[in-house]
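Taking it in order: structure first as structure tokens, then the write-up.
Chains shown are a subset, placed as in the full complex.
Going in written order, the chains are labelled A, B and C, and every chain counts its residues from 1.
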Amino acid sequence: MNLGRVVGTVVATRKEERLRGFKLQVVEVVDLDGEPTGPFAIAVDAVGAGPGEIVLTASGSSARMTRLTDGCPVDTVIMAIVDSVETDGRVRYDKSGAVAGGRG
Amino acid sequence: MNLGRVVGTVVATRKEERLRGFKLQVVEVVDLDGEPTGPFAIAVDAVGAGPGEIVLTASGSSARMTRLTDGCPVDTVIMAIVDSVETDGRVRYDKSGAVAGGRG
Amino acid sequence: MNLGRVVGTVVATRKEERLRGFKLQVVEVVDLDGEPTGPFAIAVDAVGAGPGEIVLTASGSSARMTRLTDGCPVDTVIMAIVDSVETDGRVRYDKSGAVAGGRG
């Protein structure tokens, strides 16, 4: 899975019927500190992520393994909102401190 | 999913029988402003997109999850026509203004 | 799907039993003018393409969606022979003119 940041939305009125009602988020790939590196992908949001949040995305057929996306023409899904990332015992990203308007 | 622009078509008379009748579009990848960056892919069109339109494509097994492409040897599908893209509260692309011959 | 040119063949006597009888073609990726850009892939040929022809390939699980390759350990298939490619109203590739020994 990849780490990404929700940076925007896509609106599409005319679409395959199985996509009806989905929220389409623009997700930019970030590094372990939550800093943007690109590229971006368009993802269906299965967890209600808000703008600026760091999220986990699953790709390929695995993107259809949520209740929301089952059987849909969707190849990227947001399936978790990240609280923190830690490497070698050090906190690299913490949602409460690193996101504007966060809980800190 | 990826954002792309419909830039052309491919004609193929001799093909696997399950591909019969599909419209094959050349789709070039675009950035969030709708500007071409490449590369391109050949996609089956499931929504009737026209030349110059910005579209969403799904890849891999998810490309077979439309009614049209179910069970077909197709790995990229156009499954939505994009109206607008917005990031950080700013409109990056709007179909009515950005596409020649559009609604604006 | 990708555009490619059939540039050669691979012979393999010792192989998984489900591959028996398949023609294995070397396909080099081409641009919209039919000019080689690389890289290449080894593909099972489901439509009887000849050397030098420009073809369409499908990848991943979609490569198993032809009658020939159903259930086989095959991740790239040639499933169409390209007659022509057109972008922005201009012919970029035409089989009758561009392929040596073609119909022109």
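Here is the rule we go by: contacts are C-beta pairs under 8 Å (C-beta built on N, C-alpha and C of every residue); 3 or more make two chains touch, one makes a residue touch a chain.
Computed from a predicted model, the values in this text were never measured in an experiment.
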{"item": "Number of identical chains forming the whole complex, with 3 shown", "value": "5"}
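FYI, only the chains that are shown with their structure count from here on.
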{"item": "Overall pattern in which the protein chains touch one another (line/ring/star/complete/other)", "value": "line"}
{"item": "Interchain centroid distance [CA atoms averaged], chain A/chain C, Å", "value": "35"}
{"item": "Inter-chain centre distance, chain B versus chain C - centres from mean C-alpha coordinates, in Å", "value": "22"}
{"item": "Contacts with two or more other chains, residues of chain B listed in rising order", "value": "60-61, 63-64"}
{"item": "Residue ranges of chain B touching chain C (in the complex, touch as defined)", "value": "7-19, 24, 26, 40-43, 51, 60-61, 63-64, 71-76"}
{"item": "Chain A partner contacts - residues on chain B that touch it in the complex", "value": "1-3, 32, 46-48, 56, 58-67, 77, 79-88, 92"}
